[in-house]
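Here's a structure for you.
Every protein chain except one is present and positioned as in the full complex.
Residue numbering begins at 1 within each chain, and the chains themselves are lettered A, B and C in the order written.
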Amino acid sequence: MTNVAVFGAGRIGRIHASNIAALPGVKLKYVSDPVPTYAAELAGQLGAEVASIEAALADKSVDVVAICSSTDTHSDLITRAAAAGKHIFCEKPVDLSVPRAEACAQAVKDANVACMIGFQRRFDPTFNDASRRLAAGDIGNPEMLIITSRDPGAPPAEYIKASGGIFRDMLIHDFDVFRWILCADGDEAEWLSATGSVLTDPAITATGDVDSTAVTIRTRKGRLCQINTSRRAAYGYDQRFEVMGSLGLLQCGNHTPTEVVQWNANGIHADKPEAFFLQRYAAAYRLEIAHFFETLQSGGVFKSTVADGVAAQKLADAAAASWKSGQAVTF
Amino acid sequence: MTNVAVFGAGRIGRIHASNIAALPGVKLKYVSDPVPTYAAELAGQLGAEVASIEAALADKSVDVVAICSSTDTHSDLITRAAAAGKHIFCEKPVDLSVPRAEACAQAVKDANVACMIGFQRRFDPTFNDASRRLAAGDIGNPEMLIITSRDPGAPPAEYIKASGGIFRDMLIHDFDVFRWILCADGDEAEWLSATGSVLTDPAITATGDVDSTAVTIRTRKGRLCQINTSRRAAYGYDQRFEVMGSLGLLQCGNHTPTEVVQWNANGIHADKPEAFFLQRYAAAYRLEIAHFFETLQSGGVFKSTVADGVAAQKLADAAAASWKSGQAVTF
Amino acid sequence: MTNVAVFGAGRIGRIHASNIAALPGVKLKYVSDPVPTYAAELAGQLGAEVASIEAALADKSVDVVAICSSTDTHSDLITRAAAAGKHIFCEKPVDLSVPRAEACAQAVKDANVACMIGFQRRFDPTFNDASRRLAAGDIGNPEMLIITSRDPGAPPAEYIKASGGIFRDMLIHDFDVFRWILCADGDEAEWLSATGSVLTDPAITATGDVDSTAVTIRTRKGRLCQINTSRRAAYGYDQRFEVMGSLGLLQCGNHTPTEVVQWNANGIHADKPEAFFLQRYAAAYRLEIAHFFETLQSGGVFKSTVADGVAAQKLADAAAASWKSGQAVTF
Partner (left out) sequence: MTNVAVFGAGRIGRIHASNIAALPGVKLKYVSDPVPTYAAELAGQLGAEVASIEAALADKSVDVVAICSSTDTHSDLITRAAAAGKHIFCEKPVDLSVPRAEACAQAVKDANVACMIGFQRRFDPTFNDASRRLAAGDIGNPEMLIITSRDPGAPPAEYIKASGGIFRDMLIHDFDVFRWILCADGDEAEWLSATGSVLTDPAITATGDVDSTAVTIRTRKGRLCQINTSRRAAYGYDQRFEVMGSLGLLQCGNHTPTEVVQWNANGIHADKPEAFFLQRYAAAYRLEIAHFFETLQSGGVFKSTVADGVAAQKLADAAAASWKSGQAVTF
């Protein structure tokens, strides 16, 4: 039996804790949260105990910690968990600062513990199947990747201020998809150009951030990637990508709540996409956690590592710099 | 805590037992099966005990039995469970004999226990949403229902012989969909015509059954329903229906494993439907069992009752008679 | 240069006359219509002359007549045109009476003229491609055919009274599709059952007809066909069929005015089908007339002959009889 402590009982902590509790051979032992009632409620629902982070890390029976707390705590908790000899599952991002994220990678390496970063899109059944087909050569050599990534609505300005901005907070996932899909053979970003605007909510201007972005990346092998992002799509959560190769195209659509299509005098109407990430990526979160524990047991390689987290962070930094300067960045 | 005994550890028993075990407030206490190793394996996986049917029915702490054993045992087990004062979830069909199914209805009534029949299609998210929209008046008054119901491959001839034939074994679900969708306001079948052929496997001829059927039903209100069925669709499990009303059409498509669409020199290619009922109706089975326990607790009305099971059975008998005689049946 | 006289300047006559006038090597010489202004207007637009039927038939330079007049004139005009040695294109149906239709077939044969009946669905690019793929073996042996055929609205009761009823007026096309798709190898209808109701407009009851029908046909080889028809679909003109074979399914969808898909807070919205037959079958009518003249010149076999017209008429009669008696018909 593998014993697990979950740090953070917010939205994402609850998802991971539930999925952990349902896995055979895994026991959710502790839940920690700065808000005691959050920790108590989640622990109660899932048959776990409330513990402080200190106590959980000090408990020798704890094998794994799952870090689901706020972004600014990630690098500290990774370092402490590694020092305590715990294996680590940590939500993205590693850290908003690349040097701190790199320090985490070193700490994990020094402690010889396993550490996986939660880029859940790599586990989405649709995206993952596209990745598998690409690797199988179904569309030949990849050439172009078009990523559409739009949220149903912006978070509060307070959140945005602390988030590191849209490139680090939201596009981090898209940069990881770029690397996962277009750089699977070791290719790398060579040139990046980013721009952005405030189009959905003037209040975002005051945060010094933008709410709509357009990024282009060219790799060393000349592959092209375009990412378009918005904080607000009127029709909901839009998560698609298309990768074109020398032999064809793989197009990954949204998931919908039902397959009902209604025909009437106004047209033919289908469901809009799932409401937000908790719905769209419900299967992905389940498969991600299962992958973590299976890989931990088998001694295999995680599908997303601290190095992946660091690499995505560097692209986010470059995009933010390109947007600010109005000029392209080369690597 | 509601204690449950599951009778039958085969394919469908395993599904229901797993879903029962995962429900909060519900405890899977016993698993019974004529094959002891089946029972032991399933019980072991889910933390339950193996028990004989007799022992499970005799245990006062057991509140609910879930009957997932072979069709020919259903009516006997319903009767015995009712006599023992247990609430009952029973897989379809109630019984291949309408009189025996009606006797079950009476036994349940006499014992004043709750009994739900497992017509899982009523819980499929897509089908269920169509039913909801129809009830909400989204397409006006229903007029026509077209049901396409095709299996990926025929069961062994041995199974077919004991199944009561395609109308009772396979179309029973389609007759229930007809009643659920087109007779929700109390309308009833008035005229039925059925025909069939052996097209997919000559071996089926020897069983005295057909593998391909076409049924038409007209209701008292003049609504029309057409059902087409095959034991073997080369492209997999095909479960769709379309209901047209005075204001529009609701079209219920298949569910697919992913939303990947591949474009190449040969065309544009999407996933075929989920492989078979365990995949297609995975969500439906989960929601069905949840509905059973929620309704049991709330004292509400089940979405599918013994009376629904009896009514579907009568339509199956009529269809089989129509097919044999070559003539329509009126009710 | 092939000289052509068009009889009938109504809706369908205008379509055919325009398509004829645009063909290279073909000259639209005369237009006839009982309403002189109709004839004059159409002839004027297309650079043709107005002539009486008698004069057109008497003109030795006329090679072809295209009969686009009302149904009750078809058999008389076919007979007269054949006697005058003209090749004939005639809109469906040959005649509402099977014996009269058969007499037309004989007259055409005796006069040794070519005669094609206008079943335009055989020329629809989508339907025609499905037929081609079926013939090419793409889905193996055909087993089941599901035809959905719904008009956007019923014609006036006056029209219905003279039309021969829904089975002869509207389903004649569906019976032809059945024969074209499911009987291409010489298979034939063996058993037919039809029913119907008045669901869309109570005024239709007074005409002695129905507005909604459901027909099932079983062939000698055991193939199954289901046809569902309505005089009124709230969402427009719905013309689809699906044919399942031993290796797969061919699904023929509607044509839409555009490929715009609109996403908003209410869902994902596509165009409804083309408004009615003039729009949906615009390409089919053009290709049909081109086929007629090409085949006339090459001496080949028409894709739809008088024999096809007679055969469809017999199925329509059988369906009407089955509906009235409430019992199946065998052939």
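Everything below uses one rule, namely that contacts are C-beta pairs under 8 Å (C-beta built on N, C-alpha and C of every residue); 3 or more make two chains touch, one makes a residue touch a chain.
Bear in mind the structure is a predicted one, so any value in this text is a computation, not a measurement.
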Which of A:Asn19, A:Thr200, A:Gln239 or A:Gln313 contacts the chain that the document leaves out: A:Thr200
Absent-chain contact - pick from B:Gly186, B:Pro202, B:Gly267 or B:Gly299: B:Gly267
Option from A:Gly47, A:Gly222 or A:Gly300 whose C-beta touches the chain left out: A:Gly222
Touch list for chain A against the chain that is not drawn: 139-140, 143-144, 146, 148, 150, 191, 193, 195-200, 212-214, 216, 218, 222-226, 228, 230, 233-235, 238, 242, 244-249, 326-328, 330
Sites on chain C contacted by the missing partner chain, in the whole complex: 22, 24, 45, 125-126, 129-130, 133, 138-139, 247-255, 257-265
Touching residues on chain B - with respect to the absent chain: 234-236, 238, 263-272
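In this section, only the chains that are shown with their structure count from here on.
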Two chains sharing the most C-beta contacts: B-C
Geometric centre distance via CA averages, chain C-chain B, whole Å: 41
Per-residue multi-chain contacts in chain C, two or more chains: 234-235
